[in-house]
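For this view, one protein chain was removed and the others were kept in their places.
Going by the order they are written in, the chains are A, B and C; count residues from 1 in each one.
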Amino acid sequence: MLVVMEAHATREQIAQVCAEITAMGYTPHPMPGPTRTAIGITGNSGPVEQAARLLRLPGVSEVIRVTAPYKLVSREFHEADTVVTVGGVPIGGPGVVVIAGPCTVESREQTFAVAHAVRAAGAAILRGGAYKPRTSPYAFQGLGEAGLRILAEAREATGLPVVTEVMDVETLPLVCEYADMLQIGARNMQNYPLLRAVGRSGRPVLLKRGFAATVKDLLLAAEYLLHEGNSQVVLCERGIRTFDDTLRFTLDLGAVPMIRQLSHLPVIVDPSHASGRWEQVQPMARAAIAAGADGLIVEVHDNPAYAVCDGQQSLVPERFAAMMAQLRRVAEAVERSLVG
Amino acid sequence: MLVVMEAHATREQIAQVCAEITAMGYTPHPMPGPTRTAIGITGNSGPVEQAARLLRLPGVSEVIRVTAPYKLVSREFHEADTVVTVGGVPIGGPGVVVIAGPCTVESREQTFAVAHAVRAAGAAILRGGAYKPRTSPYAFQGLGEAGLRILAEAREATGLPVVTEVMDVETLPLVCEYADMLQIGARNMQNYPLLRAVGRSGRPVLLKRGFAATVKDLLLAAEYLLHEGNSQVVLCERGIRTFDDTLRFTLDLGAVPMIRQLSHLPVIVDPSHASGRWEQVQPMARAAIAAGADGLIVEVHDNPAYAVCDGQQSLVPERFAAMMAQLRRVAEAVERSLVG
Amino acid sequence: MLVVMEAHATREQIAQVCAEITAMGYTPHPMPGPTRTAIGITGNSGPVEQAARLLRLPGVSEVIRVTAPYKLVSREFHEADTVVTVGGVPIGGPGVVVIAGPCTVESREQTFAVAHAVRAAGAAILRGGAYKPRTSPYAFQGLGEAGLRILAEAREATGLPVVTEVMDVETLPLVCEYADMLQIGARNMQNYPLLRAVGRSGRPVLLKRGFAATVKDLLLAAEYLLHEGNSQVVLCERGIRTFDDTLRFTLDLGAVPMIRQLSHLPVIVDPSHASGRWEQVQPMARAAIAAGADGLIVEVHDNPAYAVCDGQQSLVPERFAAMMAQLRRVAEAVERSLVG
Partner (left out) sequence: MLVVMEAHATREQIAQVCAEITAMGYTPHPMPGPTRTAIGITGNSGPVEQAARLLRLPGVSEVIRVTAPYKLVSREFHEADTVVTVGGVPIGGPGVVVIAGPCTVESREQTFAVAHAVRAAGAAILRGGAYKPRTSPYAFQGLGEAGLRILAEAREATGLPVVTEVMDVETLPLVCEYADMLQIGARNMQNYPLLRAVGRSGRPVLLKRGFAATVKDLLLAAEYLLHEGNSQVVLCERGIRTFDDTLRFTLDLGAVPMIRQLSHLPVIVDPSHASGRWEQVQPMARAAIAAGADGLIVEVHDNPAYAVCDGQQSLVPERFAAMMAQLRRVAEAVERSLVG
C-alpha cells in the first residue's frame, strides 16, 4: 500500500503518518518526490486493515492499494486453466462450447423442438429459464418447477446437459435436483447469500456479469463461490450499461482476454442479451470466439414471433445452424474447435 | 404502441402488419410520413402483448411503446404524495427527515455513542448495518442478530426508530422483529424474491437505487413492492456508476425532481455512499434538500479512523451537528423544515 | 412524429394539440389508448420543425420522433456499400484493409523502420501522427510539418498511402499536401468547422468515433462531411468511455454490425487506442474482423519501450507480423481476405 501526502504536507505530518503505520505493525518507507512525498508500507501479510486510519490523518491526500482484492480466482495463484465439466462437457479446455436453447421454458413441445434443433446443429449444452427475473412484476415470471421438469425431460430426450437460472436460496435445492449447471443472473451477481449457497452446493456455476460490474467486481463475486469451496465456475460476459442506447447493452468483448489474463476460470459470452436483437447475435458470436472466449450462450426459439419473452433476440433454428457453421470456421482460425 | 416501418417497406408489408395487428385484436392506424410509414395501435387495455410478432414481420424497423411500464407507483394513477410513517416519523410530508448512524453496528458502545449524538443533533431515525453486503468475501460481513439487538437497544435508549438492511428472504422475519423500516440495498434492487417478500411484510421500506438502474428501473422495482400490497416505500438515490472515477459514484440529484414528477412516493438521498468521501457529504446533503429531497441518510461514526467499514465517508458527530445547522437553513430556504 | 398526452389530459387539451398541429400545416391523427391518447402527425416532408411548440402545450407528456435525423449516410437512401479508395487501396469492398504505423512520427529512422516492417507484414496503408491532440499541454505535441514530410518520404520508399490526423482548419491545406487520407480524431468528432472544411477538401476521411458519441452521433458527424459533398468517408470505432476502468476504453464491437446495417459507409476498428495495452490488440483485432469490420488501424513501434507516446499499446514488428497471419485466417473464416 502507498500513502500519498498532499503537496504541502509538513515534515510533522509525514512523521505522524509513519508513526501510525509503525503502530499498526507495519514498516513505513517515505519517498520524497518533486511535489509530494509518498510513503510505502511493507510488513503486511495481506491487505492493510483500517486504511481509513491513515486517510483521516492531516496531510494525507490518497491511499493506493497495490494488492489485488481477490485471490482464489487469480491466475497469479493458480496458473493453469480451470476446466469446468458440465454433464461430461468440458468448458475451458481446448474446445469451444455452445450452450443454446429458449430464453424461457414455455411448454414441453417448444422446449423439445428447440432442444432437438440445437443438438442437431452442434450445441453441447441446453439452456432454458424456469425462474425468470423480470424488470416488471407484470411480465411472465416462468413456469417454475414445471419448467425444471420439462428441461430434465429434454435432457433425457437429447442427451444435452442442462443449465438454468436459480434466483434464490429457497428454490436452490429444487433447481439442484434438475440442473447440471446453475446460472446466477446478472441482477444477482452481488446477491451474496445466494453466491454463498450456490458455492456450498458444489454444482458447476455459470456466473453472469452484472451490467454495472467491472471485471474486478465479477472476479470478486466469483471469489465468493471459490471461497465456499466451489471452483467449478464459468464467467459470462453479457453486456454492460453505457450511454449508448443504440442497443440494449454494450457487449464488452475486451473483458474476455482481460479475464483470461487475470483469472484461471473459463469465460463465455452471451451475444443474445447484450444486444437484444437477433441480427447482432451472429457477428458478435463470431467475434467472441475470435477474441478467445471458451464458449457462447445463445437464445434459440422455434417461433420467436410468439415467444413469451425476448422474441426479438432469439434465432430461429435454421439461422442458428447457419451460425454454427460459421463458428466452426472461426474457431478453427484461432486454432480451436467446437465441442460436440 | 407505434410500429415504425422501414423507409422502403412495400405496400404489401404495411398491409401485412395491419392484418397482424387486427389478428391480435387491436386496431391499426397507418400514418404515411415523408420517408416512412408509422402504424399506431389502439384498442389495447394494457401493454400490447407479444410485440415481437410485429418486430419480426418484414419491413418493420422499430416498435415504440407509449404506455409507461409501471402503474401503482405512478403519479398519474395516484396524484397525492404518499407519506410513509416510520415509528411515528413521517417521510414525504412537508418536513425533511434526516436518518443517521454508523455504516456498521460494531459494538454496543459505538452504536449508543453515535445514536445519542445524532439524536442530539436532530436526526429523526437511526441507521446501522447488521448484515452487510460486501464486494469482497474477506471483508467484515456484519454482526448479524447481535447487531440487530444492539440497534433495538439503541432505539430504547434514544427513542429513534431504526432502519437496517435486509439481505435475504431467510433472515427477513428476524430483521422484522427488530427494525422499524427495512432497507433494500442497491445490489438487491432487482432481487425479485426479496422484493416480493419485503412487499408482503407490510413493513416500511427504504429502497435504494441500484448503481446501474435508470429511474424507470427503480420505479419498476418499487412496483414489485406495491404490487404485493405494500405502499410504504421510500426511494433513495445513492449514486450511479459513470465513467468518472474522481469519486466512487456520481450522485444523480436530477433524479430527485424527476421521481417526484413521475411518482407519488417519497425520495431521499444518501450523500455518504455516493462519494465515499466525508468532505462531499455536507455540500451534497445541502444540494439534495435544495433539489427537493424528502430526506437524507447519512453515515456518522464517533471514531471514523477506526471504523471497520467506510470510515473515509463517515462524519464525526461534531461535523454532523454543524451540517444539521446548515441543513435547517437550506430547508427553510425551500420552505420546508427538518422533522424532529 | 408522435405526440403522447398525459394520462389525465382532457378532451380540450387533446383538441388544442390537434389544432396546433393543423396550424403548423400538418395533419393530426388522435389515437386513444387504455391510459392515454397519442396523436400521430402526417403531412410533413421532413423532420417536424418546432416540436417545442407541442411539448409546451398543456397535457402533453412527450414528443417521439420517428424519422432518423441523418439522411445521406443512411443505407435507406443509398443501399449499396460505399467503397473509399485511398491511394489505390479500396476500403469497404470485399477485402479487409490493415492500416498500421507508429502512434507518432518521431524521426525519419523510426518511421522508415516501422513502415518497411508493416508493409512486409501485409499492411496496406501507413498511419503516423504529425499533429497530436494530447490531454496534457506538457505532453509531446508532434513534429508538425517535419513529420508530414517524413510520412511522405516513407510513402515514396514503401509505396504505402498515408493517413494522418488533421487538428484544425488552419493546417488543413498543409496536411492535404502530404496525406492521402485525413484522420479526424475522437476529440474532434463534433468540431463542426473542421468537419465542414474537411468535407469540402474532397479528400478521403477517416472519422473516429468520439468516446462519448452514440452510433447516431457518429453518423450525424459523418452527415456533415457528406453534406459538403464528400462521401469518401470511413468510420472508425475506437472505444467508448464506460464505468469499467479495467482498460482505458470499452471497445464497442457491436457498433460494427450496427453501423453496417444503418449506413453504407465502411467501418474499421482501432484496437490499440481502445485498450491502451498491446496484449489486447491481437485478440480484439481478430474479433473486429469476425464482427464484420472492413479494416483495422493498429499502432506498431520498433522500440515501444522508448516511444514518445503510447508505447504501452504499440506492437513490435514481429508481433504485428504474427497477428497478420492470424488475421488472414479469421478473414478467410468470414469469407473475406486481407487487401495487399
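What we mean here is this: a residue touches a chain if its C-beta (ideal position, glycine included) is under 8 Å from a C-beta of that chain, and two chains touch if they have at least 3 such contacts.
If you're wondering where the values come from, they're calculated on a predicted model, not measured in any experiment.
S.K.: Touching the absent chain in the whole complex: find that residue among A:Q16, A:N44 or A:T171.
M.R.: The missing chain is touched by A:N44.
S.K.: Using the touch definition from the top, which of B:T82, B:T158, B:T250 or B:S263 touches the missing chain?
M.R.: Of the candidates B:T82, B:T158, B:T250 or B:S263, B:T250 is in touch with the missing chain.
S.K.: Which listed residue (B:V17, B:I289 or B:M324) would be found touching the missing chain in the intact complex?
M.R.: Missing-chain contact among the listed residues: B:I289.
S.K.: Could you list which residues of chain C touch the chain missing from the display?
M.R.: 47, 50-53, 55-57, 69-70, 133-138, 141, 167-170, 187-188, 190-194, 210-212, 217, 220, 223-224, 227, 241, 304-308, 310-312
S.K.: What residues on chain B make contact with the chain left out of this view?
M.R.: 212, 214-216, 240-247, 250-258, 261, 274-275, 279-280, 283-284, 286-292, 326, 329-330, 332-334
S.K.: Just checking the interface: what residues of chain A touch the absent partner chain?
M.R.: 2, 4, 6-8, 29, 31-36, 38, 40-42, 44-46, 64, 66-68, 74, 76-77, 212, 241-243, 245
Keep this in mind: only the chains that are shown with their structure count from here on.
S.K.: Of the chains shown, whose Cα mean is nearest the mean of all protein Cα atoms?
M.R.: Measuring from the global C-alpha mean, the nearest chain centre belongs to A.
S.K.: So, what's the distance in Å between the C-alpha centres of chain C and chain A?
M.R.: Going by mean C-alpha positions, chain A sits 30 Å from chain C.
S.K.: How many Å are there between the centre of chain A and the centre of chain B, using C-alpha atoms for each centre?
M.R.: 26
S.K.: Among all residues of chain C, which ones touch two or more of the remaining chains?
M.R.: Only 212, 241-243, 245 qualify.
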